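First comes the structure, then the notes that go with it.
Note that one protein chain is taken out, while the other chains of the complex remain in position.
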Amino acid sequence: MTIDLILLVMMTIAALWAVMARSLLKAAIALAVTSAVVTIIMFRLASPLAAVFELSVCTGLITAIFVSAISLTRPLTHAQTIAMSKNKFRRYWYLPVIMVIAAAALFLLKIKVDVPLPQVLAIDDVRNIMWNLRQLDMYGQIVLILAGSFGIVILFRESDKDGS
Amino acid sequence: MRPEILLLPILIPFASGVLALFTSRKYRGMVALIAAAMNLALACFLFKANVIFTAPWAGFGFEFILRAYQFSGFIIGAAACFAILITLYCTVFLKEKAFSNQFYAYLLISIAMLNGAVLADNLVAMLFFWEGMLLTLFGLIAIGRPGAFKTATKAFVIVGICDLCMMAGIALSGHLAGTLTISKISLDITGLGGLAFILLMIGAISKAGSMPFHSWIPDAALDAPLPFMAIFPGALEKLIGIYFLTRISLDMFKLDPHSWVSMVMMIVGSLTIVLAVSMALIQKDYKRLLSYHAISQVGYMILGIGTLVPAGIIGGLFHMLNNAIYKSCLFLTGGAVEKETGTTDLKKLGGLWKKMPVTFACFAVAAVSISGVPPFNGFFSKELVYDGALERGMIFYIAALLGSFLTAASFLKLGHAAYLGKISKENERAKEAPIQMLLPMIVIASFCIIFGLWNTLPIQKLIQPILGERLEGHNYGGFPTNMMLVIATVAVLLAALINHIFGVKKSGSGLGAVDHIHHAPVLSGIYDKAEKRLFDPYAIGLKIVDVVSKIAWSVDRGIDWVYNVFFVDAAFAVSNGIRSLHNGSYAAYLAWSLAGAGLVIIFLMR
Partner (left out) sequence: MPALFFLIPLIGVITLNLPFRKLMKKTAFWFAAVLFIFQIVLVSSHRTSFWGTGLVQGSFFNVNFYVDHLTLIMLFSISIVSLASLLVARAMISDENKRFNFINLLITAAIGMNGIVMVKDIFSLYVFLEVAAVSAFIMITINKDKPALEGAFKYILLSAIATIMMLSSIGLLLLIAGDTSFGAISAAISSSPQSMLVKLAMAIFLCGLFIKGGLIPFHGWLPDAYSAAAAPASVLLAGIVTKVSGIYTLIRIVTSLFGFTPAVSKVLLLIGAASIVIGAFAALGQKDLKRMLAYSSISQVGYIIIGFGTGSVLGVTGAVFHLFNHAIFKSLLFVNAAAVEKEAGTVDMDRLGGLSQTMPITGTTSAIAFLSTSGIPPLAGFWSKVIIIIALWQAGYIAYAAVAVLTSVLTAAYLITMQRKAFFGNIAPGLERTKEAPLAICVASIILAAVTVGVGVFFPFVFNNFIMPVKEILIK
């Protein structure tokens, strides 16, 4: 239990860091850390499949894309970075406060699991889950990916043609 | 016969009316004529029908019922005859007019509405068609000469207010009877029932053009296109107004001759006869003179029906038919004169009988008819009305007889001034009207004679079946049985002739034949005031409204400030406050959302 608590707190801090970090690079790294902690939590919650996905996609792939993208941008000057970070801190000072308040509120509300929980499903074959039980969601994801790719086409590819 | 056929007399004229609106000038008349012919054919087909068409009315719980029987078949047939004749007349009269498409459209839609109102066996459905006629009435007047819009508004307001009364009456009788189906309603005239009757009666007689709801007709005579006068106040409005009056008097309410509503109707009738005809007497314009007669003749019908004795009712209905015949004929002769000479001012007319002999002949027939000279049709219907009136009281008989005298006098004047005497220089070149205009006049005029000589035909075949059992086996056709009445009538007509000769001698012209009555002491003062419209209920109403509105206006300014300044300023102050909160910062928006979410969660978890 305590380990879980520590992990959750770590995850929260890493996420806050990602938002409030000085530079984009640090933010990307912080995001990767967050994902890594989430992976550990997932392992502990006995869902190795999800954990593997999280680790490979969120921690690995996305971070790699972010870092490579950031490396293409022009780095800020030192003075700009300081100004940015101060500015950012001033703008997001309330985020930690909200975190604390929300935690306190949830704690004070004393939400207990006061319902009879159903039997957990037996661990099923992932292919069965994906294809037979959640087939519709798979199709939905396909559409989602399509929409996302149109977004990339619209927002990035054509700007080269326009030269804007 | 399928009951759906009853929809056709409504749909066909309506559709062709809409079609006529979009037809090019060349073919408009043709479209209208074909539609009128189809309507006539349908009317003949339905003439002896006895059909009921019932359709549920979506969602409102009552039914849309059309019912064809003796009486409605009669009215539809008569209206269809007039419609086709007038349309034929219009194909020439309106040939050059740009608005003719509107005229045909309104005319045909009016026919559709009239057919609907007559066939409807449900008060609400009837009211719908009835109001439809009000709209076309407005349109028909408004397309007349410039400035007609004001007259159209006047007509609309007067008829509209009376229709509102009728609407209230319909609501009331529906409430009292528990049904809106006309043939199922049977009410007493005590208490609220009496009020309902009076309200419905106002609607009916105002449509027919009785006093005191008449004052738009003389104005419209000058402003509206002439065929309008022939078909609307001349024929259709009489038909439908008197039709409805008869329906409420005979079917919907249990009336007996000794009730007070009978007295009310007779008083309205006799006042209309005398007052309107005395105004007609002094008119100096062909069309305006006729329009006052259109009002006056309604008096005979209301008087006849108001007597509630069989002779009177038959006389009233017969008079309705006769009046439609000779009055439309008279208006059509007026139209012919206007078309050929360009004016209807009696001062500028005269001696036309040589130039337009057929028109004059038609006029003469219709004029003697309306004056009630035997053996033309007007004589027989008037005799029946006299018979009924005498049965109910001497005073009504005398009023009717006085009306007859004045009618005869004014037509002697009109005929003399327009057709006899010397021809004026401007009209030297006038010629006979074209055949399409003459034909309707000749047909209608010949009906004056036919329905006079063979008056048993319309009375026995058309009118007596409407009364059915009330007749108690009597037969009112043929020559009047009461010779005293005939002698009195003939005496009055002779008196009118003598009066005319006297007047012509005194003033020296046909136009001035009645000046000695016009300028008689007492009467001249009243006439002056009437000419200045001091007695026009519409004008009086406008004045009252004016005063009230001035008072209301000053009160209104105060309230207006509250609405216009205070509320508006307050609203914009609030609006600006809210607007300044929306500063575009998404952090602020985020904060609102989260705060809102917090509140909602706490509220729901409580």
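All chains are identified by letter, namely A and B, in their written order; residue positions are counted from 1 within each chain.
Quick note on the criterion: a residue touches a chain if its C-beta (ideal position, glycine included) is under 8 Å from a C-beta of that chain, and two chains touch if they have at least 3 such contacts.
Please read these numbers as outputs of a predicted model, since none were measured by experiment.
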Footprint left on chain A by the chain that the document does not show: 109-121, 131-132, 134-137, 139-144, 146-148, 150-151, 153-155, 158-159, 164
Against the hidden chain, chain B presents residues 58-60, 571-572, 574-576, 578-579, 582, 584, 586, 588-590, 592-597, 600-601, 603-606
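Throughout what follows, only the chains that are shown with their structure count from here on.
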Suppose each chain is reduced to the average of its Cα coordinates; what separation in Å results between chain A and chain B? 83
